[in-house]
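There's a structure below that I have some questions on.
Omission of a single protein chain aside, the complex is shown with its protein chains in their original locations.
The letters A, B and C name the chains in turn, as written, and every chain counts its residues from 1.
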Amino acid sequence: MSEQRDVAAHAPRAGAAPLASIVDWERVGARQEAELTAGVRIEAGKRYGFFTDTTLCIGCKACEVACKQWNQLPAEEVDLVPLTYDNTRSFSATTWRHVRFVEQLDEQPDLQAIAKPWGWHGSEQWADPGSRWLMMSDVCKHCATAPCMEACPTGSIIRTEFDSVYVQQDICNGCGYCQVACPFGVIEVATETDGKAHKCTLCYDRLRDGLEPACAKSCPTDSIRFGVVDQLLEEARVRVADLRARGVTAYLYGSGGPLEDDCDTSALGGLNCFFLLIDRPEVYNLPAVPQRPSERTLRGLVAGMITALAIGVGVGFTLRRDAR
Amino acid sequence: MKGLEAGARVSPAHAASYMGVPPIKAPSWKPGMIPGYFWLGGIAAGAWLVVSLDDLAGERDEELLRAGRWVAAGALGGGTVLLITDLGRPERFLNMLRVARPRSAMNAGAWGLTAFGGAVGLALLVQVLRDLGGAGRGANAAALDRGIQLLGLAPGLFVGSYTGVLLSSTSVPAWALRSGWLGPLFAAASTSSGIGTLLVIGELRPWRSSSTARRLARAQAAALAIELALSHVSERPAARLPSRSTEPRDERALRALAHGSAAVGLLCALRGGRDARLAAGLLAVAGGLALRFLVTRSGRRSAGTPEDTWEHAR
Amino acid sequence: MAASPRRNRLPVLAWPAARQLAGDPDAEVSERTRGIRSRLSDAGVRTHRSVCPYCAVGCGTLVHERGGQVIDVEGDPESPINGGTLCPKGASIYQYAMNPRRVTRVKYRRAKSSEWEEVDLDWAMDRIAQLFIESRERHFVMEDANGREVRHTQRVGFLGGAALDNEENYLIKKFCIGTGLVFVENQARI
Partner (left out) sequence: MDLQNTDCILIMGSNFAEAHPVGYRFVMRARERGAEVIHVDPRYTRTSATATSYARIRAGSDVAFLGGLVRHVLNSERWNGDAFFREYVTHYTNASTILKADFRDASELGGLFSGWNEAERRYDRETWQPAERAGSRAHDGGPDEATDDVQTSQSFGARAGNEASETVLRDPTLEHPQCVLQVLKRHFESYTPDVVERVTGIPAEQLIAIGDALLRNSGRERTSAIAYAVGWTQHTNGPHLISTAAILQLLLGNIGRPGGGIQALRGHATIQGSTDIPTLYDLLPGYLRMRNDTEAHDTRRGYVASEAARGGLWAHAEAYLASLLRAWFGPAATPENEGGFQLLPRITGDHSHLPMFVKMHNGEVDGLFLMGQNPAVGGQNARFQRAALGRLKWLVVRDLFPIESATFWKESPEVVSGETSSESIDTEVFLLPAANVLEKEGSFTNTQRLIQWHHRAVEPPGDCRSDAWFVDQLWKRVRAHYAASDRPRDEPIRALTWDYPVSGPHGEPDIDCILREINGFRFDDSIERDWDARIEGAAARDRDALLRERWLAREQLATSTRLRDDGSTACGCWIYCGVHGDGNRAASRNPGDGWISPDWGFAWPSNVRMLYNRCSADPAGRPWSERKRYVWWDDEARRWVGADQPDFPVDKPPGETGRADAVGLDAHAGDAPFVMKDEGRAWLFFPQGLKDAPLPTHYEPWETPVANALYPKQSRNPLAGTFDVAGNAYHGVANARYPHVLTTYRLTEHHTGGGMTRWNTWLSELQPEAFVEIDERLAEELGVTSGDWVTVMTARGEADARAMVTRRLRPLWIGGRRVHQIGFPWHFGYSGVATGSAANDLVALVTEPNVSIHEGKALTCDIRRGRATRPNAAETRA
């Protein structure tokens, strides 16, 4: 489709002319798209992340697909898992967003004995434990002290100017150490394909152009909110207070301290991508108290060497020549 | 391919985990490479340690030194090949030395390995020159040797022990819970299998000095005793993990092999005699390998057991 | 980090570890990383406003294209309906266009055949027109049994339309009026 033919063939008419690229889209002008979609301006030097409010998630999985679309990630060959609507099951090198579904419904009452209400929850459904179907869109947490990054031996995993944790694909040598370091099972080495580690980039490329990350942008119900972490935390606090006033046992997972009733992520210094949950973390397949593996490294190395030396000395003692 | 796996058919409403899906990832490492590297690196470090201490502490035993250097060089070379092969992008192995990251056990290991490799390489060079008749003999040579051995001592100690720390600095419960112990355990195992290798060499091609074998056997006994003790102690923190109670048969066999080899090896080393020493050496070397397999394998299974993570991360 | 790439004269000084020693906080950052931008900022990218073809909510989309190839489809941030958001189907529109499973050549199956053949589009159109005219000729009903003029044929039908454009539906309807087709239906009935 050549430029000339395009102009000649489809004479421009009101509203028909294509827009320039969205990045310097004249209608938006100096405004970034993120200001429209997330109400936030993206600038280097600030901490950005996601606040995922699971009470707003409708389990549509738009985030999963939007992520794959933007990052051009291939689909995986999956088999049906007919337990609930989650056939994704876990993160992988090509799945960076994952929506979990947790069916929590009471056992069937005996119908003959009571033809009375069940599944009826008054005005606040999730206040009642009788029937609920929890949905939660999980993602890389972009931890304040990221175990994957601390584990990375090549400096491939870096912290960007947006405080996100990013794997430099031109550096990664696929050692796989980040994979075992991650306390959330996020990062994975694509052993079958390029042999490198992959995970959510917080849409680093988009942030550079003032675009909201694809998943958060696509979320129809704003369950995934993108923004400056401190502001998101403030929003989250208000939200938790509001839900608690309504009788919902909401708490934050990943605030790094405040409102972390059922968990403690302080070892990681909090998570740039944090969540509002209404059940125990394990229900969402999250560790209650994620640890920071590198806490053990220095100590371990020193202990190891000292022990080795001690062993050596001990053994060396036995090596003395037979009595002369 | 993801799919319906055995054990996934539990009602999610009552499941203690999320459809049995592990919350963390098991290692991506190719089978055998990493334990093999741990083992070979350990032999290199152990052999180096023993001959260095021997050289530093007492009379020169050039034959032992020479054997130790060759063992260290060979094992280290082999281990490095395994390590590089295991990378997703082997051609980028040098990226490990791109930066210094003290919080990364892998990065520290790479630097340590480099330093150790340098010392071993230098030692080997000197050794080869000397064997070819160059590089002289005498007091100066002895000082040179000692210097080189001393140079490699710290990195050697490091290479022998860091691999355990490498494992325990992860989110894999079976490793993480044993932090503080895996390093020492691997150090002990490195020492014992290093000595074991020298013992075996000595029995296959007997030392000129008869005391060498005896001394090595004593050292072997000591090292194995320490290894056994550490092995026992280090397992305690992880014993409460649910994955331990569901240990499959092959893993139990591996455990028996690792511990049994060390114990029998210890007895043989104490007994003395040529065959016994040979057996002790072989058992120590085999036990070292079994131990590395056991630890990596139990970690892999632990990573695949959601309840382990709940136990660890709470 | 957004600072321009540093150039070092000595290769050894470009070594990140050396830069690290020299106190460079961005020593680990690669050249490629410094240059990262979204593909929407590539030269020649043009954006077109479109509408999602799936359900009837009518989400606005932006189609980003470069050299006639779709490179990205996202929600239109200005749409009061979706405000940039999309559902998973909408988010997958890219594959609606860029999909190796898509049929791009005319396929033709002869009667009784068990295989497709590839045929020329023009030939197919001629053949279809011929078949249509034959059916119409053979079965056109000018008057029904009661002598009432009905001007139609019940031998050919049109089905579908809810996934097309309004203007295409209009043409189909007009075509049917002109040729006397009365079997014309779409998904609104299901």
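Quick notes on this structure:
Quick note on the criterion: a residue touches a chain if its C-beta (ideal position, glycine included) is under 8 Å from a C-beta of that chain, and two chains touch if they have at least 3 such contacts.
Since we're looking at a predicted model, the values are computed, not measured.
Although one chain is hidden here, its contacts on chain C can still be listed: residues 46, 48-60, 63, 65, 68-70, 73, 78-83, 85-93, 95-97, 99, 101-116, 121, 124-129, 131-135, 138-140, 142, 144, 148-152, 154-190. Against the chain not displayed here, chain A makes contact via residues 1, 5, 9-11, 13-16, 18, 56-62, 64-65, 68-69, 74-85, 87-88, 103, 105-108, 111-112, 115-117, 119-125, 131-135, 220-222.
FYI, only the chains that are shown with their structure count from here on.
Centre-to-centre separation of chain A and chain C, using mean CA positions: 31 Å.
Note: centroid distance chain B to chain C, computed from Cα atoms, is 58 Å. Multi-chain contact residues of chain C, defined as those touching 2 or more other chains: 16, 27-28.
Looking at chain B, one finds that residues 98-99 touch two or more other chains.
Chain B contributes residues 97-100 to its touches with chain C in the complex.
Chain contact summary for the complex, chain A toward chain C: residues 1, 15, 18-25, 27, 33, 36-37, 44, 60-62, 64-66, 68-70, 155-156, 158, 160-161, 166, 168-171, 203-206, 208-209, 211-212, 214, 217-220.
On the chain B side of its complex with chain A, the touching residues are 1-4, 8-9, 12-13, 16-19, 21-30, 45, 49-50, 53-54, 57-59, 86-90, 92-93, 95-96, 98-99, 101-110, 154, 157-158, 160-162, 164-166, 168-172, 176, 179-180, 182-184, 186-188, 190-191, 195, 211, 214-216, 218-219, 221-223, 226, 230, 303, 306, 309-310, 312-314.
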